[in-house]
Each structure stands twice: as structure tokens, then as C-alpha cells.
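This is the structure I want to talk about, given as C-alpha cells.
Taken from a larger complex, these chains appear in their original positions, while the remainder are omitted.
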Amino acid sequence: MPRSDGREPQIMRPVKIKAGVNPYAEGSAMCSFGRTTVLCTASLEEGVPPFLSDSGQGWVTAEYAMLPRSTHTRTRREASKKGRAQEISRLIGRSLRAAVDMKNIEGYTIRVDCDVMVADGGTRTASISGGYVALALALGKIGVRPKETIAAISLGKVDGVLMADLAYDEDSAAEVDLNLVLTRNGELVEVQGSAEKGLFDPAELSRMVELGFAVSKDIFSAQDLALGQKD
Amino acid sequence: MPRSDGREPQIMRPVKIKAGVNPYAEGSAMCSFGRTTVLCTASLEEGVPPFLSDSGQGWVTAEYAMLPRSTHTRTRREASKKGRAQEISRLIGRSLRAAVDMKNIEGYTIRVDCDVMVADGGTRTASISGGYVALALALGKIGVRPKETIAAISLGKVDGVLMADLAYDEDSAAEVDLNLVLTRNGELVEVQGSAEKGLFDPAELSRMVELGFAVSKDIFSAQDLALGQKD
Amino acid sequence: MPRSDGREPQIMRPVKIKAGVNPYAEGSAMCSFGRTTVLCTASLEEGVPPFLSDSGQGWVTAEYAMLPRSTHTRTRREASKKGRAQEISRLIGRSLRAAVDMKNIEGYTIRVDCDVMVADGGTRTASISGGYVALALALGKIGVRPKETIAAISLGKVDGVLMADLAYDEDSAAEVDLNLVLTRNGELVEVQGSAEKGLFDPAELSRMVELGFAVSKDIFSAQDLALGQKD
């Protein structure tokens, strides 16, 4: 049961993150997991949403969208407004907020836009992993450092085999699909597992979580490299 | 650190499910977890969505909404159209589809509406747990039995303590919020954990999953009772 | 030409109004006319709409919607946004405003939500009649009494016979459909008669108005009972 690109099940695709790709954004990164590619820009704006006024806190939020031809066949632009894209936008926002102490960015809102250039599975995990780099660069503009380093990885069970970083064809065929957002320190930020076409038991969940932490090292390395290049 | 209703951390609120509460729906149930109350109706319709035509399969889908005064202060109706409600609708739909063999309902679509009458935490888990009963009744109208019994339960970490079935005030204060959809046979359908305000490690995840399975017995009992009353 | 439930033409269905059914709303009532059932909640909010600022007056407004499976076959949620529901919302709002001296609620807006649980004809008249009870309870929270007691009743001409409180099957077949909103003191607040499929002459109008006042006694009794229970 080989993978379409010949990878072993527990190996993730090549991770590349290039920082500073946009001339205007306070932080930006192009992040790819194999063929999947996401442009992440972080915009630093003065002001906070109404529910945070006079709270002594800032805010981090995110928007996720797919370019029409990021997909094998063209996707209508309107689809980016729909529920699935909004759900992913909220996931990215929550994940990136875990990286920042909101008191350190009082008076600021940072908007991270994740626009998918090529979608071959794992667009939300590449968005979070690249979005972290864009966010860190924007934080640097106001002299703030992240409190946690954040990455995200997908795992799944395909034909009964646990796999890391599913490509599009694998994701479509998976019995179980699990997305993890995690920190370099070994803690979890988000766990989203779904088994519409199959089921999974607690032991399988534990093994997928373990595998996720193992492969996330590749992402943290690529983030380090990208952020080091900018210094 | 007592809970507001005096419960022990590992205990869920009283579960009540009353079947057959709507005179027109093919299946219906009023489900309450403590004060939280959700009206679930299952509508059996002929026909399937376009993407399933000629597939030999039927479909199950769900819609979740809150009545304006289900909340402490009134919520505007428009909010039910927004992303959060859609995200929960999709979660309920995926969860209930895991209960049915789609080949057994070829040519039919079952729409499960979950309308929250009173929202005191756990509205999505009460929706899934009550929605299962409405769905099972509607399936019975065409002589089909579910392939799995499905329930849902929320867990959380509040002030460092793991708790089951969080009420609204607890949910607002939780560092970690985990929703599990699970089967009576001990398997997982959905895992959605979020730790925006804190983090959790793999061991804590395992303990929460274990607790979820333990307390779900109360829900399965209430479902049995509701479905037995109808026979 | 018997009615489907065996009633005499000039008799209305059993009226039941149960107050205090919602734990959060300042006023609430479940109102049924036979099988037709409407949940009415009154929300007392500080502040008035912009057009009333500095007017020395408060405001009462209403929203009407149907739950998807209140109807024989499922109605799409979007339908509740459309013109018919808005027209009924405005009718309910105007009717309930006639019950209150706006100067007595200066600085407050009371929003009455009428959500139809079961629709078997007469949903707008049950909404107004039950909404009055929810409104009166909310007024009581700020020590204000209604200036008028308000009820609503439908009348119609079916196969040439004048009838009170039409059920769904009668309403669909009626040549003339008349909704009256009236006070306990014998005055009219709203008259809405429509005869798309037939016509009616001024004498028939007078007889229907007379019948409406006669049967409204049942509604006023149920309102009294509901409000007395709360004291």
C-alpha cells in the first residue's frame, strides 16, 4: 500500500517556508508542504475589536481562502465565503492566538491572511505553520516575541494504516482525519479528529498524537530557518 | 473548587430525552442535559443531494440554531446563520451519519433540525445525543436500524481540574474544551479539543477521553428509555 | 359541512397559555390554540431605537418565525426571513404596542419573539394572544401594567359558512380570511381581511367582527389564568 509520492507512512512531505515574500505586509511567508502552497501575510493594525476595548489586550485573527485555481478543477470564488472556509479561519485564529500573550500587544490587532495558491491536502496545517512565521515577523515590528512556537500537522488512517501529512488523494480516501496544532514544548493547542467513514479507538488516537509530535520537527526546523533568514 | 450545581467533577448533569414531541416530524425528541434543552426533529424526505444521485446511497444532514431567548440575554436571529452555527451543524451531520449505513437509506435524505430552547452549555452534545433519537425514529419509519449508537459529551479543564459536561459558566472559564462524539462500542467518531487559553498534553487528552466514555453511559441509558417508550 | 375536529362553526379551539416557560426571558408563555403552538418570549432591554432617542418613550417590537418542522412537511429556515414572516412580525409588533403606554416604558425596548412550534392555522393570532402574556410579565419586571388587554382571532368564510379560529385545512380552503386584533373593552386594533378567491360584502364583514368579539372571551380567560398563576 504505497503512498502516491512514495513516502513512508510516518514521513511528512518536504516543508519549505520563505519569509518576506510581500513588500507591504508587516510579516509574510510562503509555506509549502509538498505541492500544497499557502501565502500567509500578517497585517499589524492599530485598534482592537469592540469586545476588547479597555481590556488591556490586543488581538490576533485570521482569514483563510482558496484561490479559484488552487484546486484540480476551478472552485468558484463564492465558496470562500462559506462555512468550511470560515471554520478553518477560526481554527487558524485560535491556533495563532495560543502563540501570543495578548497583553503584550495591547492596542493592536494582527490579521493573518492565508491564501491557498495550490491545494494538495493539508492546506489548514500549512496555513497555521506558515502563518506562525508571518505572525512572528509582525510581532517583531513592535518588539514582541511569541510565547510559544506553533505548528500544525494532519494525520489519518488510510486502509487501516496510520499516516502523517495526508496529500489530497489520501485525505479523500481516509477513514479517519486528524489535525493537530501543537507547540515545540510538546503540548497540544487543538485536536480535530473526524471519522465519518470509519471509527477510531482511544489507542489509535494516542498513536496519531505521538506521530504528530514526531513529524512536527520538520516544520519547526523550516520555521527556524525562515525566521533566521530575516534577521 | 465546587461546581455551581454542586456536582462532582466527573459527573454529568441529569439527562432527559422525551421522544415523539412533534406531531408532524418522522422522528422527534426533546433532549436536556440539566437546564440545556434542545428540540430535535428528523424529517424524512425522498430524494438525495445532487452529488449522490445514482450513488446507491441516501444522506443524513443537520441544521443547528438557537432560539433568540435560549441565551441569558437575547441573541439576534441573524447569528444563527453565521459561521459558528454552521460549524456545529456540520459536526452534528457528520456525527449522525456515522450512525447509519447510507446504502440502507438509498433514495432518502433525513434532515435533523436541532433548535436550542435553553442554552446552558453543551448544546452541541445535547443536539447530537437527542438528534440520534429523532434519527432512529425516522429510520424506523422505513424499517431501518442504526448501525451504531451515538452520543456526545463535553469535557474540560477548569482551574486545572478535568470535568465532565461543562455548564455555561464553566465552559466560559475553561482552559481546555473537548467535545467527543462516541459509540456505545467504545469507539470515537469526532474529537474536537481546543485550548486557546491554556494548553494540554497527550496524557491529559487520554484522561479526558476515558472520562468521556465513562459518563456517556448516562446518555445511552436515556436514549434507550426514550426509544423504548415509543415501541 | 362538519369541521375536521367536529367543532361548531362559531366555536374556537381549546386555548391554553402557560406562563414562565423560559428560565432567562423577562416574560414568556407557551400559547396553543388546539394543535397550533407558539413559544413567546419577551426580552426587556435598556435603550430605544434611534428614531425614539430623546422622545420620552420606550418601544415594543416583535419577531415571528417558524421552526422548520412546525409544518406538515419541513419548511426551509430561510423562509423565515422572507416577506410573509416580516409582515406578520410587524402585525404582532403593532398589535402589542396598542397594549402599552410608551411613556411608561421610557428608556426600554421590549422584544417579543414568537417562534411557532406547531403550525395548524392561526399562528399569528396565537402569537399575539400569547405574546400579550409574555409582554405583561416583562412589564411587571419594571412595575408597569398594560393599558389594554389584547387578543387576536381569525375568522373566515368556508363554503359560504362563517367560521371562527380556522385550522390549517380550513384556512387553505377559505374564500375569505379575516384576522382581528381586539381589546377586552370591545374595540378593534387591527382588521386584516382578504378575499382573493371570493368576495365579501359589508354585512358579512360586520357579522365576522361580531363573532370575533364573542369567541375572544376564551382567549381573555386563558390569559387571566396564565397571569394569575404567576402572581
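Quick notes
Order of writing sets the chain letters: A, B and C. Residues in each chain are counted from 1.
Keep this in mind: a residue touches a chain if its C-beta (ideal position, glycine included) is under 8 Å from a C-beta of that chain, and two chains touch if they have at least 3 such contacts.
Predicted model, so just to flag it, every value in this text is computed and none were measured.
Sequence-identical chains in the complete complex of this entry number 6, based on the file rather than the 3 shown.
Just so it is clear, only the chains that are shown with their structure count from here on.
Steps from subunit A to subunit C, taking the shortest chain of touch contacts, total 2. At the interface between subunit B and subunit C, two copies of one sequence, more than half of the residue numbers in use appear on both sides, so the contact is built from largely the same positions. If each chain is reduced to the centroid of its CA atoms, subunit A and subunit C end up 52 Å from each other. Remark: subunit A and subunit B have CA centroids separated by 28 Å (rounded to whole angstrom).
We define each chain's centre as the mean of its Cα atoms; on that basis subunit B and subunit C are separated by 33 Å. In subunit A, no residue reaches two or more other chains under the touch definition. Touching subunit C in their complex are the following residues of subunit B: 22-25, 28, 35, 39, 41, 43, 45, 63, 65, 67-74, 77, 80, 111, 113, 115, 117-118. By the touch criterion given at the top, residues 82-84, 86-87, 89-90, 94, 97-98, 148, 178, 183, 186-196, 199-202, 205-206, 209-210, 213 of subunit B touch subunit A in their complex.
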